[in-house]
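Here it is, the structure in full.
Every protein chain of the complex appears in place save one, which is left out.
Chain IDs A, B, C, D, E, F and G follow the sequence of writing; residue 1 opens each chain.
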């Protein structure tokens, strides 16, 4: 078993941290895991993405050409990676700011108005957690509880008070069910 | 035909220049020639020597292990090179300051009190020319006249006035005949 | 100790600390800067030496000085910075001192980019500095290996009074992976007999690399080479995957090696009997293992993140008639497992040649592709 | 022009001037300093550029700047100084600019000594700087060749927008020999289209080696490698001596090559059918010629003034079963013709092996000797 | 806004800047320095005879923004590279654009040598008290106590030493004709900075020797501040340590009227 | 000479000098500098805790003459190497011995950085206005008009720039605790030089930071003069350009009484 | 009466750093709250009347994003 996930968005959208949470959770659940960041050719104010691979045997390549899962936080990420997702893979879309439909017909698309939900929760920074919730719901590998305990373990002291909001974001996100292709 | 000559002495004894004169003369007489300086492992105030190779075909190695001719201007040079001279080779010795006899029995030794002769001529700097004269007399490859014309060509302007003294030194040196082994 | 999720650069730094690193000197450069940043905090905490040098020239010469005292000392940098260290590395080698260098390679030549590459294989393994010298070069392919081999680098470096280099590409420096750090080990208490630490109660000790007399220099060259032969005899390391029944084999190190492993698994799933030999020591190169392997398989595929550098060491060790093919991605590109799988499929199809250089055939293929 | 008795360093400098050198930047280091000293007088006389740089780092980067303007430009140094240039050379290569470097090698590693050596063969030919790049390396063996090849270096460098290195050992720099200088040629009047000389009446020209996007960097790597293949196809040069009927052959370059020639002559005089192949271009290496030669002779002897570096390129090109032996003198020692003759006699006696590395057998012999 | 009647252009983007949007972080005053250089070169009508030398730092891509010939130097070596260009083309205007890590740390040897040689080039030196590009490490110019990613508990002068005041130091060299420090933190100082850049290029055009304008500049990203707060930090923390002023104005230079 | 009656030793070769005859040219004042360092270290009883750092120049073999631990640095990098030694062994006395080519040309980056860091080392800096070891090329310290093998018509300041006054320059750095220039041309100045060397080591022993003693020194061989003429040239030509004096004496240093 | 001016912000360049907002002596610049440019920034714009065309915003703009215009004062008729 090996699942390759790419999480991509603007710098500042919490892309790298969302990936790390997945990686911590995978590790603590006994999986092999790699987390690999990449910043794109732009240096500043550009896009950021990370590749998380979760497997039950030693992981070879930490980078992948065709992920099973793409978590697209913004439009450039969708443009860049849409075509690479494996057939039958998952495309989790931040529909709040991605203003075009997915073209691929052979993948599962989950549209999540993540910004709006986060704003509703009252904290724009929760967008990544909403998306992560959607991912977990559709890829039943790791539970939301695991992620929450990783949050407790790895959120810096001063952010611990945000955990309830995080939980809400994850839960709200998890309500987005797979739409059949 | 190839003749390998090592000229060795203290820095300042005119060792390198004597070698260059030989090299110029050889070139102008249509020979192949190489002149190769070496300063020994001491950096300052040490010994200096050069290897001059004169040949009638393209010269390979510019350094030699066993020269046919050694022109030893001082004792360390004799100590260093005596054993390397080819059997039947020539050992031209500055007997003014070399205070030991040659040990080798299979080489031709020419003892030249070069310092004294030079001082008699009135210019200590002529020591190298005396030695060179002795070399030319015993190795009839290049004439004294050739050397003199090289002196005219290559002595810096301000030293041209020393040419008569140089000629005397060369001539005096040339009087030292081969002593049979 | 339990596994932690660790970033490569930080893992190496903390592992070095636990293996008794006494002094670190470095200069920022992506993608290794986290090592310097981490140690800027960690070393002073422990009362150990951290200096951000004025440049890589400064750093390598601070390492040189500290190495003279017998201390466990290290620096790290990335490609352009490593080039600046060449003079200093040659001096350290010529003075027969142990010292450890971590090179997190990026795309080049020149300023290039900050993406992962293996373009400095030749520079590091075949002497980018002047004079004959022989660094020990270790190439981990995971963060656990990076942790383990930084310790090994110290040990080998000190055992053979030699430079040891941990050579990784930017992706290993940047990625996170679960790994176990060693227990904290105490800093050494006793120093080697040659350590210059002040001539208390003894004659002086001098460390220099100058031997004006060529015969003395030659003796030194022979001494260094003799030590190197011991290293070659004792310290060759590599890992084998699926080679027992392999009809084809890949040779690749570091990240290229682990990507190749994915491709090998995919090929095996498709019924292709392919295996992988992953050199751990790039120097000494596992030449015998490669030679023996070449005798057993139908063809070899060398994969690197460069224009083909290690492939020459592979070729040099194959005196028989096994065809060798090459696949490389220079410039900061990490090959995908699929690309390597396609190469495996290609070599399985056969029609390989022994003529010409695999690099030439590869470049032709790449140029027609693009 | 008539032959003159010329010192190597001076001959190269004056030849460079006559071949249209527009700017020289250098830093003193024995045994190449006469080049700098000579040009400090000569260049200003002609109204051309001479700068004594603050260091070799300064020098190579001044060269880099001047090369951007399309000028014929050069620097020279010796081993430790060359190591300091590695970053700059990699940048020049990455920017695809022509520039010429003269390296007058001395004994190493480290400070070593000022005696002649060939210990930087790998550093120069196999990329001492980071990243994939390919300098053209020319190895003259006489002062006449040094004169001729400095001109060739400029031409090739400009033709292929590549670094070109004139690689000699200290003895060629220091010795005198009759040679003929070229006629004075005019400095160029027209500059290449890529020359950055001020954007008068045109858009800007930028010279950089940074390609943040790995795909762009890879394209650059491919472009550089493609040019290199042209060089390999067109510019291999070597000289052959007594090879027509040879049963044994020596391969040696530069001063080692000319010493070997003496040994070959002595061996021929003793009836041994031995010849010499002397590479002129060390890069591109005359691999095909070596391969063909190996097929014709009973054994090969490689002679170098180092611990055995080119020997690996020889071995890499021999896919058949010809035994190769090595003889080297590192550390600033010039082998004597007699030593090489003794080696010839040894290989004629036979009992050579194909197993193991010639370097190992050589070191064993050297260590038992001393 | 409504259109005005007959109007005059008070300020326009300088022609010499390309139309590329910059890669600098919002509010980073690197951009102001670029703009000033472009304005001056436009005013002096020097575009066609200028060759810029970019260094390694956030301004590595400076060449993207100026519409004249540009070359890009290894980290710290811009003055050497500029020397190579200028010596071959003495009638061109050659300038380097360097950060404080580049110029005052790895490149100290080159800048001192160029200044001592009286190299007839202009240096625009951006002092932002840290290494911007690599993520905010300590630079030679980092203030005592300043927290950076490689001085996590604040620059400890006992261990990491003291900041270098580059203008003061270089002004001791006879070869330096014009060495001044300016700041980019408010309109008045920006105007003075522009005048200084103009003077520096004038010095070069007249062949008077080495000229350098040090510019105090912000790095909001790595300082961890908003652009406006960064301006304030520059003014209150950096300015006292790095006073603006004319550190060297050679006699022939003093006659230049801008 | 006749033996005296009961006598006292006025001067003896310092114990810390080895009994090797030096490789320096006759009359070269490198030898005086060596002797002074040895005398001072003997007087301070520091032999067993001193580690010297030789540079590349005529003094490359300095390690042969001192009977304590010594290491030898690449050209110009002695301050960095000394930093490595000193940081690991902070209670040892570490000094570099560097020529002007080494320190002020190729090694400028390292000396400025060490001084700025306030590195607690001592630098003995031999200014002999040329590169001695390589045969007398122009150094950064070569005087205007001075003929050397690489300024054959005399140093032309238009092309080769101006000499660097290193002590003056380094004294602008806050990390420098003690920076002085002395000369080795006569007994009085030699005595003052010795005092300065003593003070510099004292500064280090007290942990006060970077100390440097620049010593004007002769190079009879490459200047093409007798030793006595060289002394005269130093006094008449070099001294006016390089005035002896205390360029930086930090407040804590001023309290040291020698 | 102060001169009348206006600015044009080239939104392609603006990064919403706010320096012009901060420095405008007339306090007539703001960041467009409801509009973002291609890079995702809320560009600066004139939010009030009163611009004098003093040029200060342009002087402090790191992106050279602002062009400034000023009305030419009517030349007083002779005799007026």
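We adopt the following convention: contacts are C-beta pairs under 8 Å (C-beta built on N, C-alpha and C of every residue); 3 or more make two chains touch, one makes a residue touch a chain.
Owing to the predicted nature of the structure, the values given are computational and were not obtained by experimental measurement.
Enquirer: Out of F:29, F:98 or F:204, which touches the unshown chain?
Expert: If we include the chain that is not displayed, F:29 is the one touching it.
Enquirer: Which residue from F:53, F:200 or F:231 sits in contact with the chain not drawn here?
Expert: Candidates F:53, F:200 or F:231; residue touching the omitted chain: F:231.
Enquirer: Could I get the residues of chain F that touch the absent chain, sorted low to high?
Expert: 1-14, 17, 19, 21-22, 24-32, 34-35, 38, 186-187, 190-191, 220, 226-228, 231
The rule we apply is simple: only the chains that are shown with their structure count from here on.
Enquirer: CA centre of chain C versus CA centre of chain E: separation in Å?
Expert: Once rounded, the distance between the two centres reads 39 Å.
Enquirer: In angstrom, rounded to a whole number, how far apart do the mean CA points of chain B and chain D lie?
Expert: Chain centres of chain B and chain D, defined by C-alpha means, are spaced 34 Å apart.
Enquirer: Going by the contact rule already set, what residues in chain C reach two or more other chains?
Expert: 51, 54-55, 57, 80, 87, 91, 95, 110-111, 113, 115, 208-210, 212-214
Enquirer: Can you list the residues of chain A that touch 2 or more other chains?
Expert: 41-43, 45
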